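All protein chains of the complex are present and in place, except for one that has been dropped.
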Amino acid sequence: MEPLMAFVVGGMFAASIYMMLRRSLVKLVIGLILLSNAANLLIFTVSGMHRGLPPLIAEGALLPEGGWADPLPQALILTAIVIGFGVLAFAVVLIHRAYEVVKEDDLDKMRSTDT
Amino acid sequence: MLLAVLSGFIVCLLAPWLTRSLGDRANWVLALAPAALFVYFLGWVPEIAQGEAITVHYPWIPGLEINMSFLVDGLSLLFALLISGIGTFIIIYAGGYLHGDHRLPRFYAIMFAFMGSMLGLVLSDNIITMFVFWELTSITSYLLIGFHHEDRNVRWLALQGLIVTVGGGLALMAGLLMLAVAAGGEFTLSGILAADGIHEYPFFIGMLLAILFGTFTKSAQVPFHFWLPNAMAAPTPVSAFLHSATMVKAGVYLMARLNPALGESELWFYMLGIFGALTMLTGSIMALRSTGVKAILAYTTIMALGTLTMLIGIGTEGAIIAAMTFLLAHALYKAALFMLAGALDHETGTKDVTKMGGLRKLMPITFIAACVAALSLAGLPPLFGFIAKELMFEAVLEAEALTTFLAILAVLSAIMIVTMAAVFALRPFLGERKETPKTPHEAPLSMLIGPVILATLSLIFGLAGFIPAAALVQSAVGAVYGEPIAVELYLWHGFNLPLMMSIAAVVLGLVLFWKWDAVLALFKRLTFIDRFGAERGYERFMDAIVAVAEWQTRLLQNGSMSNYLITIVLTIVGLTGWTLLVHTDTPIPLGVLDFNVYEAVIAALVVAGALFASVTSSRLGAVATLGIVGFGIALIYVLFSAPDLGTTQIMVETLTVILLVLVLFRLPGFINYSAPATRIRDAVVALSLGGLMTLLILAVNDVTVTDPISDTLVEWSEPEGHGRNIVNVILVDFRALDTLGEIFVIGLAAIGVYAMIRFRAEDKAK
Amino acid sequence: MRLFIWNILLGFVWVTLTGNFTGSGFLAGFIFGYVVLVFVCRVSGSMTGYTRKIPQVIGFTLFYIWELILSNMRVAYEVLTPSHGMRPGVIGLPLDARSDAAITILANLISMTPGTLSIDVSSDNRMLFIHAMHIDDEDALRADLKDLERRVIELLS
Amino acid sequence: MNAMDSLILRTATRFLLPLLLIFSLFVLLRGHDEPGGGFIAGLVAAVAFSLYLFAFDASGTRRLMWMDPRPMLGWGLFIATLSGLPALFQGKAFFTALWWPVHVPGIGSVTLSTPLVFDIGVYMVVIGSVMAIVLALAEAEE
Amino acid sequence: MNPEVALPVVIPFLFGSLSIVLYKSNAAQRWLGVIGTGALLIASIVLLHNTYTHPDGVLTIALGDWEAPFGIVLVSDLLGAVMVLMAALMGFAVAIYSLATMGSEHEKFGYYPLLHLLLSGVCGAFLTGDIFNLYVWVEVLLVASFALLILGGERAQMEGAIKYVTLNLLSSIMLLTAVGLTYGMTGTLNMADLVGRFAELENQGLVTVVAMLYMVAFSIKAAAFPLFFWLPASYHTPPVAISALFAGLLTKVGVYALFRFFSLLFTQDTGYTHEILLWIGGFTMVTGVLGAARYYEIRRILSFHIVSQIGYMFMGLALFTPLALAGGIYFIVHNIVAKSNLFLIGGVIYFLRGSHELKEVGGLWRERPWLGIMFLASALSLAGIPPLSGFIGKYMLIRAGVEAESWGIVAVALGVGMLTLYSMVKIWAEAFWKEQPEAHAERAAQFERTVSERSLAIMYLPIALLAILAVLLGVGMQPVYEVLMAAAEQMRDPQIYVDAVLGGDE
Amino acid sequence: MSETLTAIIMLAGALLVLIGALGAVRMPDLLLRMHATTKAGALGTGMIAIAAAIYFVDTAVTVRALAIVAFVILTAPVAAHMIGRAGYFTGAPLWDRTLKDELRQRLDRHGHYLHSGLEDTDDTPRGDRDSQ
């Protein structure tokens, strides 16, 4: 599955960057969401994918039966998802406010702070 | 010793307070400080005159070889005496010149800081400490030049002086560090002068050029000479001190100081000889074109600095003797002349000699002092300047190469100096009385005591050359030459070529003086000098920097988010991708393709959703497709044994949709802002990153990890972590700190969002 | 009383979720349920008209499931055959049901039954608007719907 | 227009809200052993409150929540941080888990522990944060 | 177990969350602000002291008592401890400054909690010995900075924030990606453990590849060329206390991380990696300072200068000799002090004149000589004028460059030094020397009236503290030098770090 | 036995879901599509859950499966109602063969008021009775 996922993740990275380059505020933020998802999937992929081996231990047992999928990347991704959620919630509201203030969706028309 | 050097800074701190409490008499009291220093240094004379060199060492930052080490030998003592001696008169003079100015306390403070820096510069044995003082003189002089900072022009000129000298200083720093390396890690001058193998340093030429760049800028050598006359924007006491006796000589000092170590190279000779001579000539020519009292003196200073540089470059025994003699003579008469120029300016309200006349009756003492000092400047007997000039001619004729060239330039400049000495000493005082902005009368005692004494000294030293020779010049020459040399100074040294050159110079110079008005008119028409001059070069350079800055900022920081993103993405792809291609040897293996159809379909849907979201023109379509992507990812997590991830992904997806719909309806739909070509460009950029990520994953996938740390965590989970959901045990126990950070992120985001929404809402309410 | 039933219900939910079918398990669920209800009711006030009779609930549930199955077969037929046979339309159904619960249950039930989908209730809660796949025989349809409404009202009475 | 004014949604919400809340408590408490945990539980509760918000209005949701979201998230953060400190008094490093086995009726022999306190902190933070955002947005709209 | 290692994280967490709880009382938040940052400062002094006096020079704490490499370990080596101290110092200075300058609206909407939590993120990033944990800290400080950046809700803030947020998120995601790849290659997250596991890998080229990803991710955070766009676009938009805090701390986290990663983890191919860093450094210096040359707005000038100064830090890392590394760290330290102070002074100018535009302000040297002196101390320090702190940093770096015979970077560093001076003097000449322009005199007078002498005194307090520090760091360099050289020696010998973390230091 | 039952119910559920999906693609307008998705989707998923309950033969699992069924069936009509009415109100076009529409003219979009048409026939208006 990993080689297949390599292309999936690559495709997601490409799609998100393309989206962020569209100059639209809304697309920018959706692109960011996609990008964040892509990174999470990347971690999931590179740390190995296993079917049907959740890292859960049955009651009374000491280890998950039949082996386990690596729980550590799962914990990392979970943390990353949550962090990503917080950050993107901020970003979503930011574009909302920016649009209210600037009255403009086109990113290239928001240059006053650079030039 | 340390106290002596630092006293300037100590007085600097006290000066404002003293000035306020002492009022009008402050200058006399404050002058006691340099006077005491002068006496202190005078006390060293007998010892040093024996050819001794004394080093004193106080650790400062020993780890970096930056120490308060001092070297007292003939050269440094000569400078120290000049600085403290002339400094004494300058302080007294300033009290008169700036009488009543409310910024006088500040002025004294900076002046003392400058004096301290200058002393530190010439006395430092440690090259870094020397450099520290070197830069401090640049900064303090900047503050002094810009004393009348309300004037836009003054600010500009002060900046010019600073940029040139600091710019040179930076090169000097590199040069000095290279020198230290070349000398085998030796950071003291005494050590460097004693070191072998400096000339074998592979980057010797670069080092030399860097050092000379520093000294040339500081000492106003062509083509960096322009800042010096411009620095006359400073109050006259400053000009008298900085631009005659002290700061501009710092470069000369350093060249003299390093002469024993670097002087044997041809490059040294040619650089110093040619640039010195050209500077000498340029200074004289510029002087001839000037009508301002201070400008004339400034250009003759340039001439003097050129002369000194040239002499050090020639480097023969005679040249070094000439250089040290000339140095002393110049300091004496130039300080006097500057103070007198200030007196004229102060009393008449103008600086233009052509607007003055007939002042001899009103200002007799000034007149006499000016005549004496100017005679020394012109190099006429029986003054000390004459001895110096004769020695200079002699040294030029002895030069190993370029003899004719140097001699002609020396005579030419001598002619013009004679002219300008006459202009300065005679024009304002003789002839008819002219109307001036202020009604002149004799300047106060404080402004005359310095010039009179210094002029007198010029006379005494001329008549009794053995006094300076024995006390100062000989030991200084020894220090510069690197070995002891006997020095004897006499007015009369026979009827020889130098004397004839002098006579010719005087005669021709007086002829020029006679026709000065015509000459002036002619020279003023030569405006091309201004157009092509070094100052234009400086201005162009500064304009170019601003232009390049503009261009660069337009190019890089142009406000276009797409450009920013593309640059960053291409940097990522470039650096990482290039490394991947070049630094990993094998083609990246695809790995084992093992998947079920349904898994592949779900994975494909995720990508298809992402791609559709990125190309659709429907905003909400994109949001809804995001839902597919989110659910698809959740399914992948579940199908590959991560139930907690699946659940979290679903919840987060749901909440994200809630947020988006709460926010989105105020936003407009998608408009296509980009042309097809742009879209192709963007697609290429996007695909490059996607491709990179694919390759990275495949490459890493090829690496087999045998014992991840998670195996241990799995083992610990139930017995040690008391939990059967290993992911959760990791989250709340093994890696609780991550989770703590994570919830702080969430909390912070909420605070930020809350502020974003409510802050302005309450603004509106007001 | 309604709240008490609610609490019992939540206790059951707890027990089933934890799979801990013991007295103490139910007690815990009851306590948690109580907490949640106290929490919720501070705002919502009273919970208006919900089921009182468990048997009726069960019976009704079975009826509902049956309707679901029928509904699906009908839909399957429409989906799998060419769609020309459909005669859709939106009709308004005047309501006899009065309580929110009754109206809601009725509306949801209609959504789940053959060929009908509740769109909305009028703002004065007296008319339910329904989208139907076949209104060829509108009167029969209305009669069916009224029958369903009667059952719901009975259940909740 | 401070609600969507759907009788059906409102009624359904009254029914679903307690279910969702009790489900979130359930997910919170058993997270250490089965899928779940403070974060997921918090999100479930936040979804429940959001549902209430959509069906009714912001002020009603605030009243329902018993505590203002901002101090709630503050307390959550504070509690979560504090849960790492008791270990210090036993001479152990920050965040060393401490366990106190207690028999709780209904859940059986449950061990009270600092990780549980930590998870409760997480739970509060998630609810507080999400609701602070959602409510602020909804109120800005109103 | 060394509990003091965790304090710089725990203290701001506690004070930050308490400030959120007490969000209704501005007074309580101010008190917590000063006490919390003060406590952090004390803790960080203790930490540096203990670290320096410890025989290994490295302190660790394994959180949760889960021994490394299995749990998360916080590590205080000299580099980390010095950085923490600087962060705490800045936090304290800004907290005091804020007492006089932060509007009650800002306080009401979470300024103080954000300040605490920003500090916790920064300190956590400096102390953690775990790469994923580093990502978490980076996010903490990033989101805190997001929130601080938009506090006030003005248009410029929004526009700036969009760029800041987007580009920083891109960087975070790259970092996360790199962390994921690292775990996929090695099966560990602990930095000390990684040293050995990287060395065991067959495909060493892949390590360099991942190193590049880290380099880009951190270089974006550090605002290096050509990745700095977010900084000049946003740093001048928030209230100046916030700008000062950002200027002092945020980019330094990126720089710190580069120092950490490219001395501890990625030293297998320094000829390649550090050469790239050197080029980045050179370009960063030049582009930054040229940007500054262009502007006439104090905060914009200062913002671009941040970029430029980052280049010097890169230079120190890239040259990779002990002296260069020490110089690089010193540059960070000095820059935090001088640059932040300039922002604070810029704030005072604003409060006295009502503008940040150089063309609209003036007359300060005449009226406020002390402000002028403090400005000079900081500005000249930044410009590398001896004997102030900037000079020593420049000296160390140039000397290292000369010793390494890296003439290109030496030349660039020197030239940039001159341009730095040029733009510092520009501020001086315009704001201090020039007379107050008539056209804006009325507004200036209006602003000056609203500033009480008391609040001015509060503003002067941290400014004076930092100015004195800028001088002391130069003049009283020797003890600092010893610490920094020790830090550099540690960086040159990763085994010290590895042994301290994995060797079971109890 | 239980395996066979599982298989049958599971496959039937899946087919039902497939029908729902087909309906989503094939049906001509929004409301007609919703007839397919709401009913078939909910019931199909419910059947799959029941199949799982049969398969695992474990009370805890059974309860969970039943909970899934309950949640799906509780929420699906509510969701359908919300989308349907929102789509309808915002002007999603009806199939051109739609015979009648008794709702359109009763909607007062500005006030978001939906008239029953029975306002005059009753003297006890109950407009706000449920908003406590």
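Think of it as A, B, C, D, E and F in the order they're written, each chain with its own count starting at 1.
The working rule: a contact is a pair of C-beta atoms (placed from the backbone, for glycine too) under 8 Å apart; a residue touches a chain by one contact, two chains touch by 3 or more.
The rule is simple: contacts and distances are computed from a predicted model.
A.B. asks: Can you pick, from "Peptide/nickel transport system ATP-binding protein", "Hydrogenase-2 operon protein HybG", "Multicomponent Na+:H+ antiporter subunit F" or "Nucleoside ABC transporter membrane protein", the UniProt name of the chain not shown?
C.D. replies: In UniProt, the chain that is not shown appears as "Multicomponent Na+:H+ antiporter subunit F".
A.B. asks: By the document's own contact criterion, which visible chains does the hidden chain reach in the full complex?
C.D. replies: A, B, D, F
A.B. asks: Of the residues listed, B:17, B:514 or B:598, which one is in contact with the missing chain?
C.D. replies: Considering all chains, including the one not shown, the answer is B:598.
A.B. asks: Using the definition of touch stated at the top, determine which of B:246, B:625 or B:688 touches the missing chain.
C.D. replies: If we include the chain that is not displayed, B:625 is the one touching it.
A.B. asks: Considering the whole complex rather than only what is displayed, give the residues of chain A touching the chain that is not shown.
C.D. replies: Where chain A meets the chain not shown: residues 51-52, 54, 56.
A.B. asks: Against the chain that's been left off, what residues of chain F make contact? List them.
C.D. replies: 3-4, 6-7, 10-11, 13-15, 17-18, 20-22, 24-25, 30, 33-34, 37, 41-42, 44-45, 48-49, 51-52, 55-56, 58, 60-61, 64-65, 67-68, 71-72, 75-76, 78-80, 82-87, 89-92, 112
A.B. asks: Determine and list the chain B residues touching the chain excluded from the picture.
C.D. replies: Here the touching residues of chain B are 596-598, 601-602, 605, 608-609, 612, 616-621, 624-625, 627-628, 631, 634-635, 638-639, 643, 646-647, 650-651, 653-654, 657-658, 661-662, 664-665, 668-670.
Just so it is clear, only the chains that are shown with their structure count from here on.
A.B. asks: Determine the shortest chain-contact distance, in steps, between chain D and chain F.
C.D. replies: 1
A.B. asks: Which chain has the mean of its C-alpha atoms lying nearest to the mean of all protein C-alpha atoms shown?
C.D. replies: Answer for the innermost chain: E.
A.B. asks: With centres defined by CA atoms only, which chain is the most remote from chain B?
C.D. replies: C
A.B. asks: When the contacting C-beta pairs are counted for A-B and for C-F, which pair yields the higher total?
C.D. replies: A-B
A.B. asks: Please tell me the distance, in whole Å, between the geometric centres of chain A and chain D computed from their C-alpha atoms.
C.D. replies: 24
A.B. asks: CA centre of chain B versus CA centre of chain D: separation in Å?
C.D. replies: 61
A.B. asks: Would you give the residues of chain D that are in contact with at least 2 other chains, written as numbers and ranges?
C.D. replies: 5-8, 10, 12, 15, 33-35, 39, 70, 73-74, 77, 81, 84, 95, 97, 129, 133, 137
A.B. asks: Two-or-more-chain contact residues of chain C, please, as numbers and ranges.
C.D. replies: 13, 17, 44, 48, 100, 107-108, 118, 120-121, 123, 125
A.B. asks: Report the complete set of touching chain pairs.
C.D. replies: Applying the touch criterion to every chain pair yields A-B, A-D, A-E, B-D, B-E, C-D, C-F, D-E, D-F.
A.B. asks: Where on chain A is chain E touching in the complex?
C.D. replies: Within the complex, chain A contacts chain E at residues 20, 25, 28, 32, 35-36, 38-40, 42-43, 45-48, 72-73, 76, 79-80, 83, 86-87, 90-91, 94-95, 97-98, 101-102, 107, 110-114.
A.B. asks: Chain F touches which residues of chain C in the complex?
C.D. replies: 13, 16-17, 19, 21, 44-46, 48, 64, 68-69, 71-72, 75-76, 78-80, 83, 86-92, 94, 100, 107-109, 111-112, 115, 117-127, 129, 131, 133, 135
A.B. asks: Sort out for me which residues of chain B touch chain E in the complex.
C.D. replies: By the definition above, chain B touches chain E via 59-64, 66, 106, 128, 131-132, 135-136, 139, 142, 146, 149-150, 152, 155, 158-159, 162-163, 166-167, 170-171, 173-174, 177-178, 181, 203, 206, 545-546, 548-550, 552-553, 556-557, 559, 561, 564-565, 567-568, 571-572, 575-576, 579-580, 583-585, 693, 696-697, 699-703, 705-710, 712-713, 716, 733-738, 740-742, 744-745, 747-749, 751-752, 754-756, 758-760, 762-763.
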